[in-house]
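What follows is a single structure, and I will ask about it in a moment.
Every protein chain except one is present and positioned as in the full complex.
Naming follows writing order (A, B and C), and every chain is counted from residue 1.
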Amino acid sequence: MSATATSAPKSDADDPTDSNHSSGDITDAVIRFAGNSQDGIQTIGGFLAKLAGRSAREVMTYMTIPSTISGGASIFQVHLASGEVLSSGDEADFLFAFYQHSYDAHLSSLRDGGICIYDSDHVTPDTNDKRVRHVGVPITSITVEALGGTARDRGKNILVLGLVTALFQLDRTKLVTLIEGQFKRKGDDILRNAMVAFDAGYAYQVGDLLGESFNLKTGESSGADHVTTDGNTALALGLIAGGVRFGAAYPITPWTTVMEHLRSELPKHGGLFVQTEDELAAVTMALGMAYAGHLSMTGSSGPGISLKMEALGYGTMAELPLVVVNVQRGGPSTGLPTSVEQSDLLQALYGSHGDTPRVVLAPINVEDCFHTAVEACRLAKKCSAPVFILSDQALATRIEAFPEPDFESLVVEPELALETRPEDFVPYPLEGETRHAPPGTKMAGGKYPVVTGLEHDAWGHPNGSPEMHQLMMDRRRDKISKLAEDYPACEVFGDDSGDVLLLGWGSTWGPIREATIRARDKGLSYSCLSVRYLNPLPNDLADIFDKFKHVVVIEMNDKGMYGFGQFATLLRARYANPKIVSVTKTDGLTFKIKEILQRVEDILS
Amino acid sequence: MSATATSAPKSDADDPTDSNHSSGDITDAVIRFAGNSQDGIQTIGGFLAKLAGRSAREVMTYMTIPSTISGGASIFQVHLASGEVLSSGDEADFLFAFYQHSYDAHLSSLRDGGICIYDSDHVTPDTNDKRVRHVGVPITSITVEALGGTARDRGKNILVLGLVTALFQLDRTKLVTLIEGQFKRKGDDILRNAMVAFDAGYAYQVGDLLGESFNLKTGESSGADHVTTDGNTALALGLIAGGVRFGAAYPITPWTTVMEHLRSELPKHGGLFVQTEDELAAVTMALGMAYAGHLSMTGSSGPGISLKMEALGYGTMAELPLVVVNVQRGGPSTGLPTSVEQSDLLQALYGSHGDTPRVVLAPINVEDCFHTAVEACRLAKKCSAPVFILSDQALATRIEAFPEPDFESLVVEPELALETRPEDFVPYPLEGETRHAPPGTKMAGGKYPVVTGLEHDAWGHPNGSPEMHQLMMDRRRDKISKLAEDYPACEVFGDDSGDVLLLGWGSTWGPIREATIRARDKGLSYSCLSVRYLNPLPNDLADIFDKFKHVVVIEMNDKGMYGFGQFATLLRARYANPKIVSVTKTDGLTFKIKEILQRVEDILS
Amino acid sequence: MASATPAAEPEKLTKKALTADHPTWCPGCGDFAVLASFYKTLEKLQIPQEKIVTIAGIGCSSRFPYFVNSHGLHFIHGRALPLASGVSLSRPDLHVFAFGGDGDGYSIGGNHLDHAARKNINLTYVIMDNFVYGLTKKQTSPTSPLGFKTKTDPTGAIDQPINPMKKLVYGGATFVARTHATQVKHMMAMFERAIKHEGFSVIEVQSECVIFYPGAFDEGNPRKGGEFTIIEEKKWDGTPEDETRHDVSDNSAAFALANEEWPGRFGVYYETDRPTKNKLEQRWIDETKSKIGDASTTDLLKKRFDAMK
Partner (left out) sequence: MASATPAAEPEKLTKKALTADHPTWCPGCGDFAVLASFYKTLEKLQIPQEKIVTIAGIGCSSRFPYFVNSHGLHFIHGRALPLASGVSLSRPDLHVFAFGGDGDGYSIGGNHLDHAARKNINLTYVIMDNFVYGLTKKQTSPTSPLGFKTKTDPTGAIDQPINPMKKLVYGGATFVARTHATQVKHMMAMFERAIKHEGFSVIEVQSECVIFYPGAFDEGNPRKGGEFTIIEEKKWDGTPEDETRHDVSDNSAAFALANEEWPGRFGVYYETDRPTKNKLEQRWIDETKSKIGDASTTDLLKKRFDAMK
């Protein structure tokens, strides 16, 4: 809950409903649902997130995936607010515990004074615990009662959604529309059951038990038609907006849903996404599509990205435009497939043998997944080379609401350039941009190009002379480093100078910004910055660093042999500036605000 | 030729032979043979190198490989000296040119005053060129004459060997023994022909044409029983000495000969080397052998190493001991398969997804290939993790003479530890060394271990809890970083402090040291150091750097986005010390001495 | 080692001793039956527990090693076979088993399968074919039938599936059988024969994914009254009936069986006796050793270095 309601709020305002309890405005609530994944607790969260998008609230969700193959303990956390939501919340304000194991495992996630609503059919609460408030609701039995025998307790989730709707005085009409939209496809019976469960929950008046309910206010700013979706969906659609029509990949968690989206969406756009036999075939097929004249893409997560390294080197050498998505997960090896980590940055830069200059971008939130994808497409075409997008498991699966992108200004229609090439055509001019003549193109000079992974001359012809190798290495490097000249300026949040600059990349942005806000609230001279362009780095960083006493790089990877995370390693190598220091961790969890603040304090003291 | 004979030497000494010309002592000669690869010019070089090993001379060779599949222009350069040989020579003192194209392409490699001996049957020399001395010998016709019709000009190489033997007053008896040893296996006819050609060349008295011959002095120091071999052979034998008995790989230039050696040698030692269907299977099979309780190995060059990255990450996670050899070649992609480069250093460290701390070593010369292999074996067992050896194309193929290693102190007999494990056995203790129980081991506690690439606990059981992941990441990192505590101290060549420290790794050592010697000769305050342990880095580097004004890292790779080579990038990231700067190049050639000196001067001025 | 227990009477291997973690598979998953049959077969054959090695790639089925209390290794996706081959070739004293799914074995791992088969590496490989990618939650697998709707083929699978039996018969495996997870007795018989076979033995087990492809075997599902037709093998008894029976040593006959229409037949498709790579490599080692005699590493290296002087 927001600062205006730091303990479960009691409002002095009159109760507008006819319920038998008080009601107070709140602007912010972190609600955790803890149960088993088969209970469909994600569904509750999904509806709440969608509702947020439709009611000018911000939202960020967070979930865990059980290690068992199907079923198993799982949580879904929703952070709803009328203002900006930067993290999924360090601590929960409300906990819905479905089972004893849920209760035992998650009670500690409730903040002091938080409210625990438990299924009294399954949970025996620790009534001695006065740290939080307990409310028992026989969730299972009222579900069974409402739905009758055969459904057993299926529907508990929708019932709880009803409870929540009443408790937070959410917009019942909008929610009902959402439920209808979702369940109608599944058949009338299913829809009817869902509505029965919802109404039973809504009618249960948990607020009466609690003695209060909460009015989670709608936002003031932007419209009520926000899009609510997860990072992988936003990324897939951004790629389409950027002009990708072809691609190939192999499934792997958490990358898979990007490819599932593309496979389903691209035929609408006349394109095609292929599931290959493995990742080696995937990157290779995508390179074939790029060679054929398209902007194409491939993607994967950790292990699959490692398998693509040889072929990606070819992409660099042959100068083919290719977008490569890595939805990072916990490593090394199979690691923690369903946890978050940012430990593939240096691999993106150095994973292939030889010197393979590559562009590397990272989106900072779900909305930015869309925009970064569009930008990656632009850069891949501009420099005719592989461009990495480093997303991560947290971004991939969490839901956020954001305004619809401005398609008119963003959408790029792909084109296949098959016009006859003039006699003086060269694909790799020593000065100037790469321009391929894809197959199907007539060559006025009568000589057709062969694209190769061997070192070659401007015409693409194999040539391993010392001079040519050096010239071509320069060419491949310089065209990439030149990209930084057109970057937008880095925007520091907070003051432009001060004591501490917290620096991040990717999905840590929310927590880093929230930490900065809190530090500034306490009067500390903190600013922060997230770098979207990881290679080549923006050229204005040096000036920014100059204005701070400390630059603390916050990232979710290992501190390495010498105490520096992967991004910090890059920055120190470039600037050789000892004030660049590191806060890293690899526990598979996103940063908590207080964790950042504490760690920064520790390192600077 | 050495400094004592900076122009083609005329000695005042009496001529000891009955030839019609003068003869002078020299201590150093760079001889280049330029022809087609089918002429067997490598054979001449091979014999000269072997002779050097048997006559207390030092030697370093250098060759090029034509881009055509079989045949084509090629050179072989031999640097012979009575003192230490640190490079294959910037410029040649003598050139043997077999064809016009050889003459045209290589005349410029002769130093001022050098001597060009050309086949007058094929070459029309530029007699206006007074920079060098020309001597025509009808190499082809005297070969044909000596050997008769059917051999055509096959045997030219041995004839030239005869010429060289006379010209440099080499030990004819030793050479004849070598020729016999080599050709006897091939049959009496072949041997007879070879001896006829050799004698014809020896008798030709090229010294008379030249008006002088040279007495290339034998060395004074060490014995006359040096071993003469190339880096890949030394590496393969070092692995056997270090205890490797099993391994698997796939062929690729210039790695292949290591595997060919191991495949032939290991059966003698009761071991086995397997050629697999690809590199993915190779590294995997080698990991299987490691899991089975052996110290095993795999290897490749550039493209093949990229393919191994996923499985190598497993090696890190499961903590399996594995030696990985990368004989580096020109990159990226297929690149320049037969040229030298040092551009896979960062890949060795960061090529796999996730944080995969790895040990990386690089040998500095052919002899060191043997010793580095032994050391890699020791470290792989000590830390139970993949250990990289970064050799390169130049080291792989060049021939050097060096004293036989002290086998008694070096050889490690492998053992398979199958004793029953006690009840309290854990493979990955949070404190302490990894100890596996390979299959076949009985477990006193009744519980058998499963090795996994998922995050796990001390017992190896999958465990993705935040605490465990963090603890295990620490464990995997710290056991590697701890290795540096036992390194031998870094030995600076030259003074311990001064203006400039030239820093290198791998095969650049010879040229770097020679450059340092020359700079010091000129009165400059230069020292140099080659780092064999590239990860983790030695801990005494910081102190060493403190004592120099400039640290210039010399390496054969690209200067990257920000002007720093790969090793320089690592050092700057660790020390954030701006005085660490870079001299890099990627032209596929080893550094020339004057190139180093010039580049260092440029960068510091 | 000092603290190790002294070698006692060889204990009898029991299902209980072999039981490890409770499987994380979904209730009803076909893989449970495969596991149970494996336990029972090992119990029957009394293979020493410490000599059993189970190795797997990644997938639901590939979690197998966690559930067997013996030496085990859970590897990366698709590469269980070369790893298992490394174990087998370097440790002939062990009983090496590889387990995996249709994706692991026929998609990403398809080439390793062919090469392990042609080399006739001595090990047993069990493929739990559920016609779908289970662990990653329902994508098309190389055995998904045409038209099967998955998350990567929302309108139904488009690519012709591979025919696993053809692949195995072609590839050079020296023992090839097919069984079904619901047919525990048959499964055990196949396991037993595979284990006793010297060489590369493969068993394709049809095993149902109750979550993502329930009823995959409706046609011909023995549980639901479908056909489970067992191959009748030649008895070499000279009777006329024997003429029509299957000769397991006939490669083309095996291919013809593999070409039969779905659901086809179950049992041993092919079995032949061909020297294993294990044996052939060992022969080379032995011959080399017998030529050079028993020399120490140092002696051998010295000799090798002398030749380079």
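Basically, contacts are C-beta pairs under 8 Å (C-beta built on N, C-alpha and C of every residue); 3 or more make two chains touch, one makes a residue touch a chain.
Bear in mind the structure is a predicted one, so any value in this text is a computation, not a measurement.
Looking at the complete complex, one finds that the omitted chain is in touch with A, B, C.
Within the complete assembly, A:F246 is the residue of A:F33, A:F47, A:F214 or A:F246 that touches the hidden chain. Screening A:L209, A:L272, A:A458 or A:I517 for touch with the missing chain picks out A:L272. Of the candidate positions C:G100, C:G172 or C:P263, contact with the unshown chain belongs to C:G172.
In the complete complex, the hidden chain is touched by one of A:G24, A:P138 or A:G288, namely A:G288.
For chain C, the residues touching the chain absent from view are 107-108, 110-111, 114-115, 118-120, 142, 155, 158-163, 166-167, 169-170, 172, 251-252, 255-256, 259, 274, 277, 280-281, 284, 287. As for the chain not pictured, it touches chain B at residues 67-71, 250-253, 256, 259-260, 263-264, 275, 277-279, 303, 333-334. Listed by residue number, the positions of chain A touching the unshown chain are 50, 53-54, 225-229, 233, 237, 240-241, 246, 248, 265, 267-272, 274, 276-278, 280-282, 284-294, 296, 310-311, 314, 318, 404-405, 407-408, 411, 413, 419-422, 424, 437-444, 446-454, 462.
Everything that follows uses one rule, which is that only the chains that are shown with their structure count from here on.
Measuring from the averaged C-alpha position of chain A to that of chain B gives a distance of 47 Å. Centre-to-centre separation of chain B and chain C, using mean CA positions: 43 Å. Remark: chain A and chain C have CA centroids separated by 40 Å (rounded to whole angstrom). Counting only residues that touch two or more partner chains, chain B has 280, 310, 314, 318, 452-454, 462.
Residue positions of chain C with contacts to 2 or more other chains are 74, 76.
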